[in-house]
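The complex appears here minus one protein chain, its other protein chains still in place.
Naming follows writing order (A, B and C), and every chain is counted from residue 1.
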């Protein structure tokens, strides 16, 4: 099997390249730049690849025909606004695409415009894409919109509660924390080491672009859920997300009962681990494809707390993309991953 | 003015010693060990002081009489369970005490026992202590119970909402994050560098010992508030707390209105800074006595979000203790502090 | 092929378990505790394994016969002082052993005693062990003494200079820096997060136990080298070593000439990468088995500077151990490794 990868220089692309290189079904990886659009002028160059990536060949210039002729699937690890402009021919040909960007995640073009401040794809095209949380379903089309990192941690944490109708639908509060790699390689005041080291700060409060895809999915699971309170906080680390989730229980319950609900829900899901004692730490999933979950019920406030941790670049991006590829080609969903974490 | 300091080797004690040494009214600092009780055997030694503290004299053995005779006020920067056993003579003599530990914070001895798992002080003695959030009031007695670090960030963030009855009393959720110094110098698996670096984790969920003092104070401000949802998360940094506070508004409001409420509330309070644009980062208050506050209202969920940041060792411990000393002796509450932060 | 692993709970053991689990020739990993000796009482327990290791079976009690009967090779990821007491039967039977500890590295028992402050193995037994820097040679016996982390970075950095007689033999100075995982999981004042974060410090100056194995190997390469100046510095990171190496050139040379020497020397060595432009950073080898090398010559001081970086837990311990196993069983030395680094 041959795969194409568009965009290897960003963090997700680098991790994807690492994971693809150890997948037993992948015999060749073709690397493409994504210079097709005027707005991505600066990515046109095929040189300047970091030496540590061990890439000897120059990047190929982006070209749909080459991709289709020379490979069996293509991954896009590109920023927002790229696939919306260049992927149409692949959709037309029903060629397998796994898109790590946000361009095809939202079914409503106006929502995309509102949250991404970019030109959306046409509604009928969006319908052909399958937003697929790889741990809970298989893609329903050949164009997979891979979920965002915050969305993955949040949705896996909320699924058992929302699908089983255990919580008040308007009571969901998510306090999500992320390391710096989630914001990409862009140089900003916020990403300077001397600023972020020994620092943490809320950012994009109620404005993060992963909010609408979370609401869209929750609403699909339970149409009474229409909105959530969602705060993102930057913490001084490179990789990792902790989504701290709060919701009011519909009726009094207990920590034990809830743990059982989660265990039952995730019984056949190899990448979700439910803790019966305490809460997971981000390091427990670092560099792995796991989502680890801890649950607690507080009688005094009738509130359920869920701690959901992932590595934002693996489960929250490249790892889930491989999982979606495994689904698409009917491989086992754990294929290509090392199940033993790489710690410390 | 001469001050006694019991417990200089812990983090709060070290910062207190630093701050006292630059206070214009303090001419001498007497340093005491706190070996009076059998349970603190290991603190008996007066040697082993870190050289960087620039302390040439050995610690004095703890003795109430010496303290009263040779100084005008005593600070206790001791772990839970010390002042409950050794401070009674000072209370009897109405000698000025500022106690950074939790021993005299809770008015109900059973609550102390429940949350601290230690023998409480008698109820009538507890009544003689004044739990005093230094930014909002002055001590009403000579024995000041200095608030805990999480409690300070949380209460300063909630005060305008609770005192002005702007939120549903049973809707308060606090997601508080702290660096490692909050947990003290104790060596545990959780405090090992290789464990905490590139890691974060929820801990003591609904079980942190600062919860009852927060509820006690909130209830005093508004007797409809009886409980809160409170989660503590360890993040990889040394100093700093971010309390992320959520509550449902009693009636629809706006970010602008709320910012005005906070500005009015904190107008004459030199150590609270209300942001009109965005949210504070922990670094903005690092090594300072400030509490910085950002507020946001979300129409979609009718939820108010407040970000409250402090340096846990200054505003959350030693700095507030000095502020309480300033109150006790009628000094200006900013006396002894450098108002310009020490950044980066 | 079945392998036994004694000591999975330390950092090297954890990484070894991760790497063995992805080795194509390894079908089973048996995990043993190492409680055979009274001094290791605390390791006797077979419970208490971290859940993230995904180990369902309890650890087997240490037993040479079981190891020999049920596996083809055994790895010891144990602290100093264990294999010296328990490995003799395996040596007697010429069973393949890869020992990550320092017990069999030094040929002179008195040196072991001097630097490790422990009882040494008998001289004739030591002779049966093969100290083998896996990038430069193959083991000459079935008992492999795997080199230490500092020794690996230093020796790979010095080999081309010492073997080619390019430097003054008494002029070698190594300023080696390491992250915290190099010091193991032991809780000490030095390992507390709040102490090491935003800190660095020289430690064990001229006293690090890897000094004698470096000198032993250098002397074997060039008998004029008898001693080196070696300083170890702790820096605030988890994984990684940078050995900064200085030596006087025997005759004036140039950066270009030296880079060519290194390229030639390492031409057929897949795990050493020589930089022609600038110096490697630790991140370039993080979580990988590479040793990256940069070289520079300073005319003004006639001094050669070499920067040598490795991941101390992979190339400096578990990775090299796998490499040595590959040598022992005539597998390709890159077998079982992902050649694409896992960055950031």
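Heads up, the rule we're going with is that a residue touches a chain if its C-beta (ideal position, glycine included) is under 8 Å from a C-beta of that chain, and two chains touch if they have at least 3 such contacts.
Bear in mind the structure is a predicted one, so any value in this text is a computation, not a measurement.
Novice: Among C:163, C:200 or C:276, single out the residue that touches the unshown chain.
Specialist: C:200
Novice: So which of A:237, A:258, A:272 or A:322 would be touching the chain we can't see?
Specialist: Of these options, the touching residue for the absent chain is A:237.
Novice: Hey, which of C:121, C:237, C:325 or C:340 is the one touching the hidden chain?
Specialist: C:237
Novice: With the missing chain put back, which residues of chain A would touch it? List them for me.
Specialist: 11, 179-181, 185, 187-189, 191-198, 236-238
Novice: Even though one chain is hidden, which residues of chain C still touch it in the full complex?
Specialist: For chain C, the residues touching the absent chain are 170, 173, 175, 177, 179, 194-195, 197-203, 205-206, 226-229, 231, 233, 235-240, 242, 244, 246, 279-283, 286, 294, 296, 298, 300-301, 303, 305, 307, 309, 344.
Novice: For chain B, which residues touch the unseen chain?
Specialist: Its contact residues with the unshown chain are 11, 14-15, 17-18, 21-22, 51-54, 181, 197-198, 238-239, 273, 275, 283-285, 287, 292, 313, 338-344.
The rule is short, and it goes like this: only the chains that are shown with their structure count from here on.
Novice: What is the chain whose Cα centre is as far as it gets from that of chain C?
Specialist: B
Novice: Specify the chain with the shortest distance from its C-alpha centroid to the centroid of every protein C-alpha atom present.
Specialist: A
Novice: Can you compute the centre-to-centre distance for chain A and chain C, using the mean CA position of each chain? Integer Å is fine.
Specialist: Measuring from centre to centre gives 37 Å for this pair.
Novice: Please work out the Cα centroid separation of chain A and chain B, and write it as a whole number of Å.
Specialist: Computed from C-alpha means, the inter-chain centre distance equals 39 Å.
Novice: Out of chain A, which residues touch more than one other chain, so two or more?
Specialist: In chain A, residues 197-198, 238-239, 283, 344 touch at least two other chains, as defined above.
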